[in-house]
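The structure appears right after this line, and notes come after that.
A selection of the complex's chains, in situ.
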C-alpha cells in the first residue's frame, strides 16, 4: 500500500486551554485534529486525577494532529504561542499515512 | 449554638462528607466517576435554582432584591482586597499566589450555599428565594479584583476578551440562573410537576455529592504541605471575617434571618469551580495546588461543619429570628 510521510503532533494541555489551542490551530490553517481524554498524571506540579472532579480547572486533554511535514513549523508556532506559559507537553513523531491528500 | 453545631455535625450530609474525607486520607480506592459527580452537580444547580425561582414567583419580588444583588456584587469585588491583605500579612506565599487565592474567597461555593439551605429547611427557617440569584451574581466580580491585584504587581494577566464570555457564561452560572428563570416562570404549578425529582430526593443526592467533595478534599489534604501555617490560618479566619461582613450587610438590607445566614455563607465560602478555571487561563503562573487546597480542603470543610451552624446562631441572635 502506498504510504506517505507525515508528522504526528501530540499536545497535552490543560482542558481549560483546549478551545484556545484549537482556535490557534485553525488560524494557522490546521483543519484536522482529534482530542483524547487524559484521566490523570503527574508532573512537576504534582499528581492529579479527574476522578470525582466537577470543575474544569483540573485536568488535561491530548490534542493530536496528523500533518504534512512541510506544514509542521506553522503548527508548532501556533501551538507554542498558546502552550508557552501553560502546563503542557508537545511531542512530534514521524508517521506514515495512507491518504496523504487529506492532510 | 452548641446543640446546633452538634446537630449539624451529626447530620447525614456532614457525615457523608466526613466519610469521604476519611476514605481519601486512608487511601481507600473509593471514588465517584467524574460523569456522576458532574451529573449530581447539574442536578443540584438545577434544583436549587428552580426552587429559588418558584419562591420568587410565590412571594413576589422583594423590594430589597435589587439592593441585595448590588451588595452581593460589591462584596464579591471587595472581599478579595481584604483577603489579599490578610494573606500578605499571614502567609509567605507570592503576590501572584496571594492574589489568585484572594479571588477565590470573593467568589462563592454553590455547594456550601446548598448545604446551608438544607440546614435552614431542616430548621424550618425561610429565606428569600432570590438569594440564588445573588449567589450567581457573586461568582464573577471577585475574578476581576484578583486580576487587578495581579496586574498591580509585575505581571500582566492574560485577559483575552474571550475570558470574560467564558466566566460570565460558565456552565454553573447559566444553569443556576436559567433554572431560576424557569422556576420563576412556571411557579408553583411547574414545581408540582417536578417536585418528586428536585425536592424529595434533594438531601440524598446532596449526601452523595458531599461524599465526593470529601474524597476530593481528603486527596487535597494529602497535598496540604504546599500551605504554610499562615495560609492555613487564613483558610479558617477569612470565612469568619467575610461572614461578619456579610452579616453587617444582611442586617442593613433588612433580610430575613434565613437571608442573612445565606449572605454570610456566600461571603464566607470560597469558589472551587469557576475561579480556579479562570485563574488557570489568566494566571497560569499561580500555583493551583495552593488555591485549590485552601478552598477545598480547608475552608469548605470548615464552613460545612462549624461555619454554617455558627453563622446561623449569630444571625438568629442578631435578627432575633
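Note that the chains take the letters A and B in the order they are written out, and that residue 1 is the start of every chain.
The rule is short, and it goes like this: a residue touches a chain if its C-beta (ideal position, glycine included) is under 8 Å from a C-beta of that chain, and two chains touch if they have at least 3 such contacts.
This is a predicted model, so every value here is computed, not measured.
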{"item": "Assembly formula (labels as shown, counts from the whole structure file)", "value": "A x3, B x3"}
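The working rule: only the chains that are shown with their structure count from here on.
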{"item": "Between chain A and chain B, centroid-to-centroid distance (C-alpha), Å", "value": "34"}
{"item": "Parts of chain A lying in touch with chain B, wherever the complex brings them together", "value": "14, 16-17, 20, 45-46, 49-58, 85-87"}
{"item": "In the complex with chain A, residue positions of chain B that touch it", "value": "31-34, 37-38, 41, 158, 160, 162, 212, 215-216, 219, 223, 272-274, 276-277, 279-281, 284-285, 287-289, 292"}
